[in-house]
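With one protein chain withheld, the remaining protein chains of the complex are depicted in position.
Naming follows writing order (A, B and C), and every chain is counted from residue 1.
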Amino acid sequence: METNPCNKPINGGSSIPSRVSRKTKPDATIVNINGVKVGGSDIVVIAGPCAVESREQLFETARSVKESGANILRGGAFKPRSSPYNFQGLGEDGLKLLGIIREETGLPIVTEVMDTRQVELVASYADMIQIGSRNMQNYPLLKEAGMCRKPILLKRGMMATIEEYLMAAEYILNQGNGQVILCERGIRTFETSTRNTLDLSAIPMLKRLSHLPVIVDPSHGTGLRWMVPAMAKAAVAVGADGLIMEVHYKPEAALCDGHQSLSLDEFAQLMADLKKIASAVGREISSLKPSHA
Amino acid sequence: METNPCNKPINGGSSIPSRVSRKTKPDATIVNINGVKVGGSDIVVIAGPCAVESREQLFETARSVKESGANILRGGAFKPRSSPYNFQGLGEDGLKLLGIIREETGLPIVTEVMDTRQVELVASYADMIQIGSRNMQNYPLLKEAGMCRKPILLKRGMMATIEEYLMAAEYILNQGNGQVILCERGIRTFETSTRNTLDLSAIPMLKRLSHLPVIVDPSHGTGLRWMVPAMAKAAVAVGADGLIMEVHYKPEAALCDGHQSLSLDEFAQLMADLKKIASAVGREISSLKPSHA
Amino acid sequence: METNPCNKPINGGSSIPSRVSRKTKPDATIVNINGVKVGGSDIVVIAGPCAVESREQLFETARSVKESGANILRGGAFKPRSSPYNFQGLGEDGLKLLGIIREETGLPIVTEVMDTRQVELVASYADMIQIGSRNMQNYPLLKEAGMCRKPILLKRGMMATIEEYLMAAEYILNQGNGQVILCERGIRTFETSTRNTLDLSAIPMLKRLSHLPVIVDPSHGTGLRWMVPAMAKAAVAVGADGLIMEVHYKPEAALCDGHQSLSLDEFAQLMADLKKIASAVGREISSLKPSHA
Partner (left out) sequence: METNPCNKPINGGSSIPSRVSRKTKPDATIVNINGVKVGGSDIVVIAGPCAVESREQLFETARSVKESGANILRGGAFKPRSSPYNFQGLGEDGLKLLGIIREETGLPIVTEVMDTRQVELVASYADMIQIGSRNMQNYPLLKEAGMCRKPILLKRGMMATIEEYLMAAEYILNQGNGQVILCERGIRTFETSTRNTLDLSAIPMLKRLSHLPVIVDPSHGTGLRWMVPAMAKAAVAVGADGLIMEVHYKPEAALCDGHQSLSLDEFAQLMADLKKIASAVGREISSLKPSHA
């Protein structure tokens, strides 16, 4: 039968591109985000609101997640929204707010970039640049990220195979930037009771094939606030190097993704529970202090 | 837009059928398999070969998994195989071997039934009857299982929604048999690096919607021996009530599913690791002794 | 990379089982349903209600679809329904009604069997036996159908690959029954605006790999009455050997699948339109008179 050559599955590792491959570099890559190290024995937690909405919203959330033990602050200034009529983010004003709270808390910042023309701007504020799921195969953006000297958080596309995902990371490494963190955030399946299907098997698979650190986003992976803690615990048990979660000081009033954002108290409780799971797999939730603090 | 009414997602629980619903019965159902209780605080482990192949294969595997702490023995006598030319199982001879080793080890037996005409026969040997993924919507078989007085292990279809899965369980309960265990075993997605995509979010979802116990099959869920331990740990962390895993005394020589079967040593090691995860979530790997022992 | 051997795609035809393969038998198989031939140059249309509901409903629908040019009558007596509380079909009473209207109209009958114990009964009334999507991998049922001397309409499972589908047909041929018709009826995908995604590429693929005739079910494939005509035309254009469609004399009052059933007038109009497409691809809508007529 003449099957499409595009569908050949990865076998023998021959189709795993070389720079991301563990065969090329057996040792795990440690990504250093302004002093916070991802990919070593400690498990790193990134937390914060989906979008930066206001000074109060960002600052109250940031102070609280730091208090609960988060290592890095997340918050979107440029938001990829399905509808043009949804809140699109505060833009550079959001970046400025992120810069202020970084000074106060010492937490490194990760925020998303969507446009090749904005990479330089975003990199001037952020400690790590996120490339979102919808842009996982935005090759010009990947190349631009590869030429930037900041660590990159590359989220898996919701329709991307493991092989395509590693190919996308290869675009960044191929430009000379080896500080890349992978992030499983749910794939699209037929199941509709959750927003996406969080593919936790991707974590051992990616770590076997590649030397890059792998974290998990249970917020987008489930789309359900009440389910985030269970999936976060599973992510640590399965071997993830960290978590990225949406936390909001008033989830019910959030302009974006409130239904999947943890409250401040829920996050604090979860951090305590995660410590036990981390210990059970011989790791610990990072207590590294970022260099600013 | 006139969208198909068949696609309405579950909302407000109104479409969750009544007998399986936690709204109807808030307390968790405990399924009692000849003395081994599933659905309580203890986590139960079911282990054994994919198919019963021979006296030596079954007995050596059974003795070893018991020694490592398994609570229930699995083994297929009637095998659903994609090709008619693959090994189809030993049939009643396999059931007889299962009966003998049950007497020796005291381990309760779970084995699959595929045909309405065989339910009575299988029930005469087994302590729990398995309905496999391919038969999740075999309604005559579900009804027959519902009229049987043995506990039923109902595996999720590889493309069944949560709602369809609970509907299938409702068929069994509706015939008067409330001793049903649900089992997530991987769903079919676009990803090809694993055999299926193990949907661990199904566990908290099913436990929220239904009072029935839920276990996980990481062997079929991944199809990869080396990945089974990581996913088994994640399953315990996420809140599963138990695990069902393929173990073979000589995986490389197995007639069926050898690539996803743990060796005896791998299983023993995994059991030790699982104890730590169970403890971290406030549970323990069951040490209940079955009544035969 | 150690990928699961279960995921190897079909290549070189080596995994296409031998009895269904066109390599083994280059000439197209013609299935003869009591005088109506499927798989030759004529395109055959099977029409009728989802379920037999009453004498009036069945007879009025049957007379009308015959008048419009349908070649075979469909109607379910045993219905596979997702919920145990939905209408389950009239059982043998439904079969009897089908037998009566066959005598009157001369139209051969196709109806579904779900249980190995019912094959003999259903075969005593039907001219062709349908095995539905949910039972495509119900191997005992496939074997029983293979021992039966009636043509079999085997519908593709909603989650079945082309290879698995051909393997299922092989089970029937392997028992000595070569009179098998394949039927694409929609696969399950992430898209929710239609009930299923009708995979029309399956028709040229199946016809290339196998000598068996292939028909299309646009009713289940779309779940939307208004979309059935467009997809039926596409099915003829793509090379299908026939169509099976749900038609009801009062769709809005149907006990089952009314939202996807054509009215009598819609069906009559569609038959006229299909003649033009058939002619454009060098075929014609069958005008063979069944032997009873």
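The definition used in the following text is that contacts are C-beta pairs under 8 Å (C-beta built on N, C-alpha and C of every residue); 3 or more make two chains touch, one makes a residue touch a chain.
Given the structure is predicted, the values throughout are model-derived calculations rather than measurements.
A.B. asks: Just name the one of C:N177, C:T222 or C:Q260 that touches the chain not displayed here.
C.D. replies: C:T222
A.B. asks: Just name the one of A:V31, A:A62 or A:M114 that touches the chain not displayed here.
C.D. replies: Residue touching the absent chain, from the options given: A:M114.
A.B. asks: Determine which one of C:A47, C:L98 or C:M205 touches the chain that has been left out.
C.D. replies: Of these options, the touching residue for the absent chain is C:M205.
A.B. asks: Which residue, C:A237, C:L255 or C:A268, contacts the hidden chain when the whole complex is considered?
C.D. replies: The one listed residue touching the chain not shown is C:A237.
A.B. asks: Which is it among C:A62, C:V122, C:L141 or C:I162 that touches the chain not included here?
C.D. replies: Spelled out, the listed residue whose C-beta touches the missing chain is C:I162.
A.B. asks: Could you list which residues of chain A touch the chain missing from the display?
C.D. replies: 1-7, 17, 80-85, 114-118, 134-135, 137-140, 158-159, 164, 167, 170-171, 174, 188, 192-195, 222-224, 226, 259-260
A.B. asks: What chain B residues would touch the chain not displayed?
C.D. replies: Those residues of chain B that touch the unshown chain are 1, 3, 7-13, 16, 159, 188-190, 192, 208-209.
A.B. asks: In the complete complex, which positions of chain C touch the hidden chain?
C.D. replies: 9-10, 159, 161-163, 187, 189-194, 197-205, 208, 221-222, 226-227, 230-231, 233-239, 276-277, 279-281
Throughout what follows, only the chains that are shown with their structure count from here on.
A.B. asks: Which chains sit in contact with both members of the pair chain A and chain B?
C.D. replies: Expected: C.
A.B. asks: If more than half of the interface residue numbers appear on both sides, call it same; otherwise different. Which is it for chain A and chain C?
C.D. replies: Same-residue interface.
A.B. asks: Just how much do you need to spin chain B so its Cα atoms sit on those of chain C, in degrees to the nearest 5?
C.D. replies: Going from chain B to chain C via C-alpha fit gives 180 degrees.
A.B. asks: At what distance in angstrom does the C-alpha mean of chain C lie from that of chain B?
C.D. replies: Those two chain centres are 33 Å apart.
A.B. asks: Roughly how far is chain A from chain C, centre to centre by C-alpha average, rounded to an integer in Å?
C.D. replies: A distance of 47 Å separates the two centres.
A.B. asks: Of all the residues in chain A, which ones touch at least 2 other chains?
C.D. replies: 9-10, 189-190, 192, 208
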